[in-house]
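Have a look at the structure that comes next, please.
Of the protein chains in this complex, one is absent; all others appear in place.
Residue numbering begins at 1 within each chain, and the chains themselves are lettered A and B in the order written.
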Amino acid sequence: MIENGIGASVRRKEDQRFLIGKGNYTDDINVAGQTHAVFVRSPHAHAEIKGIDCSDALAAPGVVAVLTGDDLAADGIGPLICGVTVTSDDGEPHRAPAHPALAQGKVNYVGDHVAIVIAETRAQARDAAELVDVDYSVLPAVIDTGSAADSGQPQIHEVAPDNVCYNWPFGDKEGVEAAFAGAHKVSKLDLVNNRMVTNPMEPRAALGEYNQGMDEITLHLTTQNPHVHRLVLSAFNQLAPEHKLRVVGPDVGGGFGAKIFVYAEELVVGWACRKIKRPVKWNGDRTEAFLADAHGRDHVSTAEMAMDENGKFLAMRVQTQANLGAYLSTFSTMVPSYLYAFLLAGQYSTPLIYSEVKAVFTNTAPVDACRGAGRPEATYLVERLVDICAADMGLDPAEIRRRNFIPVDAFPYQTPVVQCYDSGDYPAALDKAMELADYSGFSARAEEAKSRGKLRGIGLSSYVEACGIAPSAAVGQLGAGVGLWESAQVRFNPTGNVQVFTGTHSHGQGHETTFAQLVCDQLGVPIENIEVIHGDTARTQFGMGTYGSRSLAVGGVAIARACDKLIAKGKKIAAHALEAAEGDIEFVDGNFSVAGTDKAMNIAEVAFTAYVPHSYPEGVEPGFDENAFFDPTNFSFPAGTHICEVEVDPDTGVVEVVKYSAVDDFGRLINPMIVEGQVHGGIAHGVGQALLEGCSYDSEGQLVTASYMDYAMPRADNLPSFDIDYAPTNPPDNPLGVKGCGEAGAIGAPPAVINAISNALGVRHIDMPATPEAVWRAAQQAAAVSA
Amino acid sequence: MYEFNYRKVDSVAAAVEAMQQAEDGKFVAGGQTMLPTMKHRLASPSDLIDLGGVAELTVVNVEDGNLTVGAMTTHAAVAASAEVQRAIPALARLAGNIGDPAVRNRGTIGGSIANHDPAADYPAAVIALGATVQTSKRAIPAEEFFTGMFETALEEDEIVTSVSFPLPEAAAYMKFENPASRYAIVGVFVAKTGGEVRVGVTGATACAHRGLLLEEAMGGELDASGIDSVELPVEQMNSDIHASAEYRAHLVKVMTKRAVEACR
Partner (left out) sequence: MSTVSMTVNGKAVCGEVESRTLLVQFLRENLGLTGTHVGCDTSQCGACVIHVNGKSVKSCTMLAIQADGADVTTIEGLADEAGLHPMQQAFMDNHGLQCGFCTPGMVMSALDIVNRNGNELDESTVRKELEGNICRCTGYHNIVKAVQAGAKAMGGS
């Protein structure tokens, strides 16, 4: 048994620097000669730009440059791109309007980028930005998701008639219609998945440096995927060739999806630093984060389920209108399509599913992945609909789920919507969650609450999600412009310590610890002698980064594969040194030994021998340093049941989450402490969506919730402590037996909360966020109906 | 933030003089509203006159049946003051629930009432307790002090120096917080002083005000039984994404009932 190996809750290696204030976030980095940038942003949701006069700004104290879209175009810097093609129902690719990094003739949302002002200090840049005189001719704006494609709406982009990006029907329409026609019962629900602002606590930032001698740009960015940034900025934006562009994602203060994308500010800062031949730093403030970070969710849907007389699901039909905002963000098109409709089977054996997704443009910030991306939307829809089905059939919500679960012996299970689930035991998670939540004791607790004037409710959510997106060939067929493998390099130094280079990026997930545990476990090297390095294109060979809960399930396997290669090579070296046949060498707990003898050498000695090969096997290369790439054969399918219990104050509508229990299947846990932390954070994100977070624009496209004064973030006193447990299965497709865990909470929680509130109030549905006023109104109506 | 002249003063007289000399000066107390406003470039004073060093403004005492709180007393100091806790515990609790702990360490009673954010807590207490606002020029009764949203009876060069609260027989404050900002969507302070029951309401309308209809329904007693039937003027209520006018009117009644309950 290896100390600090797989399964140990090792204290995190990264914590030391964060706890003593020595983290290294982008805004913490300052370089000689640095200038400061501020962006001039559109105050209008939709306007033509008649002219931009920069003369006053240029004359302001400290100003170095003021650059606009014309300058960008003159230098041939390309527009921002969307990396995934979705084919619309007319057989054409989705409509893709040009997305210039600085506006060219038109702005399309409040916060859209108009000019960059660069000065000696940030205050001077901000002072001068106010002096840039932009002549706008304001146009009518399209804001509302549900009506954006209605006739008579203003047109945002010429290439997208009726503001439609794509219409995407998916599934067996005729089969579903036939099943509905013959159904015993049809349950139906209209629901909204509320728009969220992702809100990692560190605002986005960029620092660009141009090395004239090497003709090389270095960009420090708040990124979840430095190599993807480099690839896109090089291949599509012509910023610099890949070998002349270094992207560093240093410590990053949370991402949750918002830092995947290639943003205008990043491209413009990279371009500007070369243009003015001085370093340029931009550090966004929270207001800019609200205005111009990609937002999440924002669906309007209708869902229907056809059932037989036993409440068995026969077919499901879904219509969704999804808001993509003003332009297509980097991965936006795939979120309401592949990441959404492919999850509509949920945990159930529903044989027929048909969905129609219409993705629309509006004069709002671009919408893209936010923790869960498409899967929370799918899960919310399915798990709300299932509760409606239970009500319509007069069944307990747990019972209707049980009747429809995919049976344990059916795995791997091919759903009717592309995905083939790897492993699962859904009844086990439900049973364990019900026990953890004391489901059977609920009615007594509800009675007790009633005596205090409170309405108590309980809600279930049995979710499945698809993460670790793969394999590359499959996503390529779907229209993705990239592969979704991961790379690793495991390098012994001659003195026996190990550097692990991963193409994933850690911004809170604890990879520096979890990945070190993997290597420690496999190679028997003490954990303190292992360092995990990530986030720098100049240090790590390549990588696809961190999102979609892929890092361990994909990146972790790449590390394990590199370790396999080291062990194989080590056996040759040890065999030579120990004067034995290679086939007689065993490797256990860091030691190469000759089977049946006491002859052995440890892996550090082997590494030293590899670098000082004075006596060395013929035909073996010196050095102890291996690379591996891993392309999975399937997604990873975490699943579980979450149970939320709430108390509602009917006089005010205030909802208190009084108990939250989660039982998840993440396969094998490498560091249970870290996994539990991921679950906690995900649940808080999901409870935030359900109760607090509602991004809101007014009819003119002004963002009403543009600060923490109006956008309610979950705080410590909004949440209880959580009860967490696991019901693991062994996913056959993953060599480490692991599943992703980063998004599960945000996927499972929203329907659990809303199901609980609906239960407490005795109402059919309430939209998110279930604000006090909304809950109060629902309580009033429920009381009026029952009176 | 735009640049400005920073003036630190050590007396009320020096502060007034600095203001008179300034082109477009502003007093700053704890700065917990002023500085964010200036950071967003929504205010651009030529001079910022910092009252933080004026020792005479931090006195807290009870004399002749009045609790007097110096204008520069922080919310944290009011909350922690044994004298306030003894004299008007509801006021200590109110102060201890403004903003968050770090904000309470800087924010002051004088700054709060001089700013008169319509969602601030103190105005409800000042009105319900029938306090007197002492300024560098005069004494202003509570009901004349708050004149409109972010508006008070203060003149440009007039500084709040203290607030005097007659000691009540009973008092309680109930706040319904905005889930985002944690300011009051509605806050109701109920006090019984000298046999009279008064209600101060904040958050609900453009201006903190006395809840006369609520007082009438209580008939001078700490009796909430008639509150439900009060018809508050919904059209005067604030309405925003967090709470409609109708909901605010409802909350005023709920908070009033709860405050009355807490008084008993």
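Operating definition for what follows: a contact is a pair of C-beta atoms (placed from the backbone, for glycine too) under 8 Å apart; a residue touches a chain by one contact, two chains touch by 3 or more.
Since this is a predicted model, take the numbers as computed values, not measurements.
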Q. Of A:600, A:620, A:713 or A:763, which residue touches the hidden chain?
A. A:713
Q | Touching residue (missing chain; options A:162, A:285, A:392 or A:605) | A | A:285
**Q.** Sole residue of A:209, A:251, A:521 or A:536 that reaches the chain not shown, by the stated touch rule
**A.** A:251
(Q) Considering the whole complex, not just the chains shown, which residues of chain A touch the missing one? (A) 11-12, 14-23, 25, 27-28, 30, 123, 199-203, 251-254, 256, 285-287, 507-510, 673-674, 676-677, 680-685, 707-709, 713-717, 719, 721-722, 745
Q. Which positions on chain B touch the chain that was left off?
A. 1-6, 8, 31-32, 35-36, 38-40, 48, 50, 52, 76, 80, 99-103, 105-106, 181-182
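The working rule: only the chains that are shown with their structure count from here on.
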Q) Counting in whole Å, what is the centre-to-centre distance of chain A and chain B, each centre being its mean C-alpha position? A) 43
Q: Within their complex, state which residues of chain B touch chain A.
A: 1-3, 40-41, 176, 178-181, 183, 241-244, 247, 250-251, 254
Q: Going by the contact rule at the top, pick out the chain A residues touching chain B in the complex.
A: 123, 127, 130, 287, 651-652, 692, 694, 696, 704-705, 708-713, 718, 771-773, 776-777
